[in-house]
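Notes follow the structure.
Shown here: the complex without one of its protein chains, the others still in place.
Which chain is which? They are A, B and C, in the order written, and residues in each are numbered from 1.
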Amino acid sequence: MPSLEKFHAELNEWLAANAPKTLAGLPVSETGGNWGGRRPVWDHPDMKPWLERAAARGLTAPTWPREYGGGGLEPAEAKVFSQELARRRLPLPLTGFGLTMIGPTLLRFGSEEQKREHLPRICRGEIRWCQGYSEPDSGSDLASLKTRAERDGDFFVITGTKVWTSYADQSDWIFALVRSDPKAKKQEGITFLLIDMASPGVSVHPIQLISGASPFCETRFDNVRVPVANVIHQINAGWTVAKALLGHERSMIADLFGVSERKQNARGSVLAGLAREYLAGDAGTLSDPALREQIAQCEFDERAFSLTVQRSRDAAKAGQQPGAESSLFKVYATELNKRRTELMVKIAGPAGLGWEGPGFDEEELARTRHWLRARGNSIEGGTSEVQLNIIAKHVLGLPD
Amino acid sequence: MPSLEKFHAELNEWLAANAPKTLAGLPVSETGGNWGGRRPVWDHPDMKPWLERAAARGLTAPTWPREYGGGGLEPAEAKVFSQELARRRLPLPLTGFGLTMIGPTLLRFGSEEQKREHLPRICRGEIRWCQGYSEPDSGSDLASLKTRAERDGDFFVITGTKVWTSYADQSDWIFALVRSDPKAKKQEGITFLLIDMASPGVSVHPIQLISGASPFCETRFDNVRVPVANVIHQINAGWTVAKALLGHERSMIADLFGVSERKQNARGSVLAGLAREYLAGDAGTLSDPALREQIAQCEFDERAFSLTVQRSRDAAKAGQQPGAESSLFKVYATELNKRRTELMVKIAGPAGLGWEGPGFDEEELARTRHWLRARGNSIEGGTSEVQLNIIAKHVLGLPD
Amino acid sequence: MQLVLTEDQELLAKTAADFVAERSPVARMRQLRDKQDPDGFSRELWREMAELGWVGNPFPEAVGGAGMGLAELAVVLEALGRTLAPEPFLSCALLAGQALLLGGSEAQKSRWLPPLVAGEQLLTLAFQERRSRYDVRNVATRAERAGEGWRLSGEKIQVLDGISADGLIVSARTAGEQTDAAGITLFLIPRGAQGLANVRQQRIDSRGASLLTLTGVAVGAGDVVGTPGGGAELLATVVDRATVGLCAEMLGSMTAAFERTLTYLKQRVQFGVPIGSFQALKHRAAQCFIEIELTRSTVMAAARAIDAGDADAAKLVSLAKARCSDAFVLIGNEAVQMHGGIGMTDEHDIGFYLKRARVAEMTFGDAAFHRDRWARLSGY
Partner (left out) sequence: MQLVLTEDQELLAKTAADFVAERSPVARMRQLRDKQDPDGFSRELWREMAELGWVGNPFPEAVGGAGMGLAELAVVLEALGRTLAPEPFLSCALLAGQALLLGGSEAQKSRWLPPLVAGEQLLTLAFQERRSRYDVRNVATRAERAGEGWRLSGEKIQVLDGISADGLIVSARTAGEQTDAAGITLFLIPRGAQGLANVRQQRIDSRGASLLTLTGVAVGAGDVVGTPGGGAELLATVVDRATVGLCAEMLGSMTAAFERTLTYLKQRVQFGVPIGSFQALKHRAAQCFIEIELTRSTVMAAARAIDAGDADAAKLVSLAKARCSDAFVLIGNEAVQMHGGIGMTDEHDIGFYLKRARVAEMTFGDAAFHRDRWARLSGY
């Protein structure tokens, strides 16, 4: 029988034998699954054997080459695997920046030694990775980063501060951009470096947001000695690596923001349902016509956006070139989420003002935190202003 | 008795004897009164004697010196005069750019000869003036004007095109900015020149707007010979004169946009009344809650704006320095008028779509033309973008 | 549904674009306006469009049509919308044509549809009244029983291409109060019928529109389109179809207005630089681009939903029309503002887009009307 069916059959066999039934329909935790690492957090005791068995068969990184711990699967086979997981309502055995960010980067830019050292440990979930790009003085202007990397024999000595390093407090290694040549023009003096966070001189400080606790940390480097062997690609060529990685991120944005019709409608009814709860009017309509119209407008915007994501997918399937969709999606989805979360708080009225404690129920408190957190959506990952600049320049061709 | 009361008594006597009763309450024509000139248009036959008698007593330009045809009145006396006109519902004997723009400019920058030549004829309403500043390629960037003025003995030879020259088709003279030194930096090569429009080579072409006929014209100069004696201030110093004149214009803006509380409320009821006409709902409220809220918001904006104009006047009375109110007033009043006229058309609905002819009443047609005309408010006299730049730079001190 | 053009649709778009570029620049519409053409469109070009199969696009082959859907017609109307071509697709091919196709008797169809599809005869639908605003069920025109037939009396306003139509389908009350859903009947009346007064109206977009006065116009049982008293549903269906057609036209118009503005932003120099280099204008232009992109998705979805007979087609029509109205008005306003003084002159074409935006917004319901309709259809 054709190889794909054969693969599917074998996979089902293996899943039946190895996937713990206890994990079926396991509610995905706030952290979004199992991130592995030296200090792993298991949402469920059976996640550990699930990770180990999946890793042993190369199913934590299905499409990576076998020699690095991957499954060596064809895209079609990998798709079958993820479909099977969905069908069986099984959680991914492993997630994290190792698999999604530094792994693909190593496969493209890493040396053979670097691949052999890091990829298998990523696949086995032994090492948790975080990203060290932004700095206090380099927000939208990433290339202006200042973290010093001074050469000392076979080592770089790193001194500086990275901010917005998500989950740095739970990570084992960090991939960071450092300034290795202060004299070169800014994009050309940057090196992409892998740093073991257990090294002396690394300190991590979690960041409180206006919405409360967050995964973000500030990570400081005080004369941290890092082997030159940990440089990815070439010294002072880090910007090339970073750009590729950013591009890779952007390509995921459509998937991130794409919302299924069903979910779309469900969402719609969330808004209207919420309004009925707080603004019950007579004859089924809402007592506040102004809010009623804002709700309809918000539903319009969400539906129009999800249709646009679908259109860009359909166009891609039809082999058409994508435009600067990623910037459009980023700016629209984030601004929409700001409007949406703000609208939900306005619907709740005074009940939407709670921070914690008595007089507010859990949902009310959560909605308010979500609204506050969403204010950051149009700042993180490229501000709305930067996205509009990109559209104006690269899509509309307006002059500098 | 004190001189002001004496003046008032004499004035009343004179008005009783000289102001035609027939003019009391005369509806101000679309042109806004009597503009004089070589081809005068009289809203009413008695306007002619009214102008002649007022001019003879210097009351067309009450505060100008007597030797130039003015009334030589004190500001307090001039105020009494205008109050008396208002009380008696009498039209101004004369209006136009001669009195409001070039006259004050001549008084400040003109030579004795120039004053004696032009001011009396302005006061007698014999000459109608228009302004020649803008050009097709110099919109917001006025100083980039290109109309050439080449020296030829005692003459300048003028070639170029001026646009937005209001009422040029009915004017006798034009005061214009011309490029007398193409090599100097742009503000320093400009001369302020008085041109008799009867001169050979001057041609005027009325401009149709998207709202229909307009006072605007395009005025072309084809090798027009103008005596150097017609230069105001010095050659290549025209920008100084223009700036002073523009400043003088700006100072009038608050008066232009200042709207009395009564008029304010009347206006408010216009919007609501219009809505009742087209959107009669039950129980006195409107059938369209969305438009009802837009009407309330528009009334909020108008009231807030008129209160702000009042505040700036009260502050001025109290001797406080004015800020960049003029830019604030210009941008807000014009954007508000755009919103307001658009809202009136939206209230009318399909009845607001008429250009002319059957099926639409006069008011409906007029509202639609006003909306179309108002689109230009945020362009003429300094675009909203330019006003926001001015506020950002001169009020907020933001860097270039 | 697939939100991407099929190869056939791409081809159709190409044909339409070429035709428009060659035969229908904005200057043509300006000429029609300047010479105050009574039709407000070109009958010659209309016949050419019919020969190209565009008019018959949404009709079955039986009557000479192409048996395609709104998705295809939308491609044509978008192209025509780019240069504000005023030919009577909405009134003839969509409003009246679809009413006959869906509700007409065999006799009516065989009498009217072939010449309509061939571009030789025109039909329109007269449904709007002074007080109806955007509610097609608000009908004051009355049809009183008279023997086997009825006598119609009332007034219809801004009847699209009413002055040019050889036949008019008129909504009238055979029963019920002014705003009842039940009791509305559609009647087909030939032009020049006794008691029919038809005057050309001048709107800001200078397209064909007329003021129709009916004074005891006699109609027979055979002139009823659809079922007596059941006209409301048929009206709603054809108006939704026409709305999608209008949306496609608006999409083309706003896209063209935006492209013209972009060109101007790149060419117009002030303070020594192109004004398109000013960031405030850049961001506003980017916002307009985003609005157009989202609007395009909703128009494609609405057309395909109607073609597929989806349950939520009506909601998608409201979504598309609300977005088209808001986006076209926004872009019309921004286009004039960014053009500056020249944009205010009648001499420049950009003003035509501003005017058409307002008319299109108020045809078949503005954004607020469709937000309310969406909310009602969503049960809140």
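Please note the rule applied: contacts are C-beta pairs under 8 Å (C-beta built on N, C-alpha and C of every residue); 3 or more make two chains touch, one makes a residue touch a chain.
Predicted model, so just to flag it, every value in this text is computed and none were measured.
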Taking the full complex into account, find the residue in A:S111, A:S140, A:N223 or A:Q320 that is in contact with the omitted chain. A:S140
Check each of A:L291, A:V309, A:L336 or A:L396 against the chain that is not shown and name the one that touches it. A:L291
Note that subunit A touches the absent chain at residues 134, 136-141, 144, 163-164, 207-210, 212, 278, 288, 290-291, 345-346, 349-360, 368, 372, 375-376, 378-380, 383-385, 388
Which subunit B residues touch the hidden chain? 268-269, 272, 275-276, 284-286, 292-293, 295-297, 299-301, 303-305, 307-308, 310-311, 314-315, 317-318, 320, 328, 331-332, 385, 388-389, 391-393, 395-400
For subunit C, which residues reach the chain that was dropped from this view? 278-280, 282-283
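Heads up, the rule we're going with is that only the chains that are shown with their structure count from here on.
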Expressed in whole Å, how far the mean CA point of subunit B lies from that of subunit C is 42
From the C-alpha centre of subunit A to that of subunit B, how far is it in Å? 59
Mind checking the centre-to-centre distance between subunit A and subunit C? Centres are C-alpha means, answer in whole Å. 45
For subunit A, give me the residues that contact two or more of the other chains. 293
Could you check subunit C for residues that touch two or more other chains and list them? 281, 368, 371-372
